[in-house]
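Below you will find the structure I want to go over with you.
Subset of chains shown; positions unchanged.
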Amino acid sequence: MFRHVKQYQYHAKPEKADPIFAKQMQELIGGQWGEMSVMIGYLFQGWNCRGPAKYKDMLMDTATEEIGHVEMLATMVARLLETSPVEAEEAANGASDGGIVASVLGGGDTQSAIINAAMNPQHAVVSGMGATPRDSMGNPWNTGYIVASGNLLADMRFNVTAESQGRLQVARLYQLTEDPGVRDMFSFLLARDTMHQNQWLAAIEELEADGLEDTPVPSNFPQEREMSGVAYQFMNFSEGEESAEGRWANGPSKDGKGKFEYVASPEALAPEFGELSEVDPRLYGTPKQPKSPASS
Amino acid sequence: MFRHVKQYQYHAKPEKADPIFAKQMQELIGGQWGEMSVMIGYLFQGWNCRGPAKYKDMLMDTATEEIGHVEMLATMVARLLETSPVEAEEAANGASDGGIVASVLGGGDTQSAIINAAMNPQHAVVSGMGATPRDSMGNPWNTGYIVASGNLLADMRFNVTAESQGRLQVARLYQLTEDPGVRDMFSFLLARDTMHQNQWLAAIEELEADGLEDTPVPSNFPQEREMSGVAYQFMNFSEGEESAEGRWANGPSKDGKGKFEYVASPEALAPEFGELSEVDPRLYGTPKQPKSPASS
Amino acid sequence: MFRHVKQYQYHAKPEKADPIFAKQMQELIGGQWGEMSVMIGYLFQGWNCRGPAKYKDMLMDTATEEIGHVEMLATMVARLLETSPVEAEEAANGASDGGIVASVLGGGDTQSAIINAAMNPQHAVVSGMGATPRDSMGNPWNTGYIVASGNLLADMRFNVTAESQGRLQVARLYQLTEDPGVRDMFSFLLARDTMHQNQWLAAIEELEADGLEDTPVPSNFPQEREMSGVAYQFMNFSEGEESAEGRWANGPSKDGKGKFEYVASPEALAPEFGELSEVDPRLYGTPKQPKSPASS
């Protein structure tokens, strides 16, 4: 069960409206690596967790924090889309055609024309100057972006990825704006993403220290059932051998169970490219030979 | 540019047809973590790579290998769906109603009824007993599953995840079949996933050793611009303090730049839940007060 | 069975081409609340209807009208994208680089540059200056937007929503253009949406008057099977009690069967946050305790 506290975890107001940046910033809300992905991803990982209580509690802690991050970002987008109350009132009285909404409504200068042409039309037509749960190109967020597999090491590797891609995107958007209010809020998000990258890396260390999971995931699948001969071979399928210079081609494997080997010319392990069997005539696929009609 | 070699990297034939397992196994082809995801993901990471040649070459090596893995799996699904040539020929002559296709076509016993009812209808109606580029529930594979960000550490963390989730799914499917041919092929895939988990972990080590990237990603964003006070705090947003027991709440941070701190009762850092500005009347959102009609 | 009449239900020509508005206007064709949604939604509601004939006939009446609305809008978009015949002919002769298509093809002034940069690329590359069945951000229309549940009250509530969101979007787009031809056509659509909002509200009144359905939907589920204690309680899960001031917290419930009650501090009705059972080792989820390998 959840409770809502009527304060933002952190917030700052933009200095001025900027619908183009509002469009770009949507990536952080409803993009593949936006805050909705970590919010919903961590919630389902927590709810489905059958492991030790400290992991489940930790997942619920951070999942709950992330709901508040979507809240912060949605509010920021709404503010980047709004005119000041004064402008709005004047516009209502027909006394003004200034401001962002006026631009959207067809103001005449070049900047207005650019904003009108390039802004996200759904910010005007669908959400009425509110944030949408979509990315910067308008794609609806969907749960094909997340995972909750029940295997905590597999999932925490995903979580490190999500926080890495997420922090990378905030850093790039930081370069796309000079608004001090937006940058202020981003400085908070960047710091939390720093924490969360560290947190999931620490959780991975802990899972291994607790003896619960290890590389290769899943580690309690009996490894003698895999084909050991190819389990530590790097295979060179692309012309050139620059790839021979990397750590992945030399020395002990990272799981400590093998030694990397470089295969410069990988050969097929299956001697022939056997044909598929004949098609069933009742399914009307193309056979190897002409056939008389199927009956049924 | 690519060339196709007319052999499978590894292959084995199923002992007998099994349309239900064929449905389940589709997860490994067109699922979120199926082989299409690593194939297309690694290709785009390689094509977009602006880093050192050894990384680009290595990405192209493994991407190219993965095309061959989709090939192996598609062939296996096609074989799990097929009748023997003998049955097919008899069926064409009306002499037999046995076999899997016959079951699909309405054979009378309980097993046939179950197969007919529960198999993937698209295996009969759409692909004519071939594999489809979809998952076990029939969702089309899509590129919302993958990433190529230009930041190799962020992407290689994704790759470790993909190989972990992928190996986990092969291991689970291994338990869902007893067919020795299928298990034989899985033993190969499990081993390659073992290698690939090790490979991406080694590549992460190398990126850090080369001084190209580090935690937190992106590491060359000037860290003084983030709000340092919250960069190493674990925040307890879920009732109970089991999460205080973990590595993420104690000791030096994993990036070596801070010290984890446990915040038992995280407070909002924004004093008030400020209201959004008034809506522009020309967008017909609900205002705080009744308004007279907008004109334009 | 349907017949096509070779006239538009209503139509007007735009005064001049406007590819940016054509992009924005796509929301009315292939958006979540565009005319395709009401067309396909009402068709399936009509086809699946098992209720009295007057409802089925009425659904088919309005569904059929809506096909004509998509026709009107698609034609309008095609015209907003076209050059005059003169320009086109001159362009073919190399005698002119004016007009909208010329802009798309790289004309030099600022307005052309804006149009070229911001227009929907698919209007040029995919549809060749025709309408597409997509929204203003290019998302394909899909049937996840609609419903035909077999319960007419549930569905007609959806229909009121669709006509409300639809009319809201036309009104907003009305503000984004000053073209008299476009506004003329919008004046027709706005009036029909007025009718359709009224129509579905009247249909709801009729369903209740006919004794076929009522609040709460579905009304013939035996209400004694629901937990009556919480059926009319408003629960305050967000800090602050502004929500206590609303009609939903005071007085008789809208279905006339209860009395609204305000619960200022809702308590959990489940005493403990019970743990999930242990994971099956053969599925390789993370267990509470280290385990030896599963065998199979």
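A few remarks follow.
Think of it as A, B and C in the order they're written, each chain with its own count starting at 1.
What we mean here is this: contacts are C-beta pairs under 8 Å (C-beta built on N, C-alpha and C of every residue); 3 or more make two chains touch, one makes a residue touch a chain.
Bear in mind the structure is a predicted one, so any value in this text is a computation, not a measurement.
Sequence-identical chains make up the whole complex; the displayed set comprises 3, and the total in this structure is 6 copies.
FYI, only the chains that are shown with their structure count from here on.
Chain A has its Cα centroid nearest to the centroid of all protein Cα atoms in the structure. At the interface between chain A and chain C, two copies of one sequence, fewer than half of the residue numbers in use appear on both sides, so the contact is built from largely different positions. Separating the CA-averaged centres of chain A and chain B is a span of 12 Å. If each chain is reduced to the centroid of its CA atoms, chain B and chain C end up 31 Å from each other.
For the pair chain A and chain C, the distance between mean C-alpha positions equals 27 Å. Within chain C, the positions touching two or more other chains are listed as 168, 172, 175, 283-284, 294.
Across the complex, chain A meets chain C through its residues 1-6, 48-53, 55, 104-106, 110, 113-114, 116-118, 120-122, 124-126, 128, 134, 137-140, 149-153, 207, 210-213, 218, 220-222.
Taken together, the chain C residues at the contact with chain A in this complex read 20, 23-24, 27, 31-33, 110-111, 114-115, 117-119, 135-139, 168-169, 172-173, 175-178, 237-240, 268, 275-279, 281, 283-288, 290-295.
Touching chain B in their complex are the following residues of chain C: 168, 171-172, 174-175, 282-284, 294, 296.
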